[in-house]
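Scroll down for the structure; my scribbles are underneath it.
Here the complex is missing a single protein chain, while all its other protein chains stay put.
So, chain A:
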Amino acid sequence: MAAVRSMNKIYGLCFHGIRQMVGLKPSKLLQHRAFRVCAVHRQQPFDSSLEKPQFPGASAEFVDHLEFIQPNVISGIPVYRVMDRQGNIINPSEDPKLSKETVLNFYQKMTLLNTMDRILYESQRQGRISFYMTNYGEEGTHIGSAAALDPSDLVFGQYREAGVLMYRGFPLDLFMAQCYASTDDLGKGRQMPVHYGSKDLNFVTISSPLATQLPQGELYTLTSAVYMNIHVPVNIYMYIFLLNVSISAAGAAYAIKRENMNRVVICYFGEGAASEGDAHAGFNFSATLECPLIFFCRNNGYAISTPTNEQYRGDGIAARGPGYGMLSIRVDGNDVFAVYNATKEARRRAVAENQPFLIEAMTYRIGHHSTSDDSSAYRSVDEVNYWDKQDHPISRLRHYMLAHSWWSEDDERSWRKQSRKMVMEAFEKAEKRLKPSPELLFTDVYQELSPSLNKQRESMWRHLQQYKEHYQLDLYDK
C-alpha cells in the first residue's frame, strides 16, 4: 500500500508540473491538493497464504456463527447541537464564537427570507404569481451552511434553499423578477417561480424534473389562467420535485478537484429526494471518484404528504452515508451554529482530503409543501404549531442575541418594518415590469439558433401579426 501511495504522490507531482507548463492560472495553484483518484489499481498484489477471507469485494474476517446485522433505528445517529431551544450554548468548546456582526447578519438574512416568503406566499394566494414554495422552519439550515462556505463554492440546490442565495447577496429584485418572470429575470421567464439561479453567486439554476403529471405546455396555460383571475383548484398542479442534482454535483466536484483550487461543491436535497435512484448514484460516484462534495440533506419529515416512515425504514439519511464509505453527521437543523460548525468542518476536510461528506439536518417543514398543497389534509395543526412556536431556528437565534444584548425588542420592531418595506418595494417594482419578449421562447435551446427553429420562430411572429388580438402581447417586452 505504501508503494501505491508514493506512486500517487509522484503522479500528483507530474500533474502539478503539467498544469504549470500549460500555464493554467498558475497563480491559483499555490495550494496543491492531495490528488488521489480511483484507489483501485489495475493489478493488486495477491497473497493467498493467509488464513483469512480473500474475496476482492470486501475486507473482513471470517465468523463461525450465523448472525444478521441489525439496523440501528431505535437509537439512531445522535443529533449534534450547539445551543438549546432557549439559545444557550451547551458546550462552550463547540461555540463557534462568531462576531456580533456575523450573527446579526445571520439573523437578518433569515428574517428577510421569512418576510419575503410571507409576501410572495400571499401574492400567490391572490393570483399575482403562479406558484410559490416557502422556506418556513428551514431558514437555519440555509444560512448556517451558506455562511460556512466560500462564496466561490458551487451550490446545487433542490428548490427550498433560497436562504443560500439570500446569504450570498442575491438581490430581492432578482428573486421577485424570477417569480414574476419579468424582463429582469436572469432565467428569461422560462421556468416556474422559485427556480432561481445565479452564475455570479455560483448557484446553479434550480430545476424541477416533475413526476410526469403535467407537461410544460399545460403549465403555461395554467399560468395564463392565473393572470386572468380564473380560479385554479389548489391541487391541480401538485408538484413532486425529484432529485437530479446530486449526481451532477458529483461531476462538478470532480471537475473542481481537477482544477486544483480551493473549492468544494455543496448539494442540497430533501429526504424524499434521497429515495431517487440518482441519490444512490451521486453518493456512490462521489465516494469512488473521491469528490470534494458536501451532501446536505434537509430532513423535514415530509415529502409533500408522505411522512418519513413511508419514505424509508433505516435510520434516516445519515445512516446511509457509511454504507457508501462517506463520512456522515446528523445535526439539529434549527440550530444555526450546529449547521455552521458541521458544514465548516466538512468543507475543510472535503477540500483537504478530496472526499465527500454527508450532513443530515433534522428540521421540520412548517409551511405547506407549496402553494398547490394544503398540508392540513395530512398532518395536525398542533404538530405544526409546536415547531413554529417552540422550536424555530429564527426564535432560537433571537434568544441567543437577546442573551448577548445584541438585539432588543426595538431592534426587532424596526427591522421588521424595514425588511417589509424592502421586500414590498422590490415586489411592486417586479409587478410593474413587462414579461420578456416572446422571441426568447426560441433562444438558448441550443447555443445557436438552428435553421428549423428559426423557421418556427418566424412562423410564430407571422401568426402573431395576424392574430394579435388573441394574445396579450401588451404584457410582453417587444
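As a convention for this text, a residue touches a chain if its C-beta (ideal position, glycine included) is under 8 Å from a C-beta of that chain, and two chains touch if they have at least 3 such contacts; residues count from 1.
In this section, contacts and distances are computed from a predicted model.
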Listed names "Eukaryotic translation elongation factor 1 epsilon-1", "MIP18 family-like domain-containing protein", "Translin-associated protein X" or "2-oxoisovalerate dehydrogenase subunit beta, mitochondrial", with the criterion being the UniProt name of the chain not displayed: "2-oxoisovalerate dehydrogenase subunit beta, mitochondrial"
Absent-chain contact - pick from A:F55, A:F68 or A:Y446: A:Y446
Sole contact to the chain not displayed, among A:P78, A:G277, A:P307 or A:P322: A:G277
Chain not shown: contacting residue from A:N105, A:T205, A:T306 or A:S437: A:T205
Which of A:S275, A:T288, A:T306 or A:S395 contacts the chain that the document leaves out: A:T288
Residue in contact with the excluded chain [from A:M83, A:V103, A:L154 or A:A273]: A:L154
Contact footprint on chain A, counting only the chain that is left out: 11, 14-15, 18-19, 22, 24, 35, 37-38, 40, 42, 154, 185-188, 190-191, 195, 197-199, 204-205, 207, 209, 244, 246-256, 258-259, 265, 277-278, 280-282, 284-285, 288-289, 443-448, 450-453
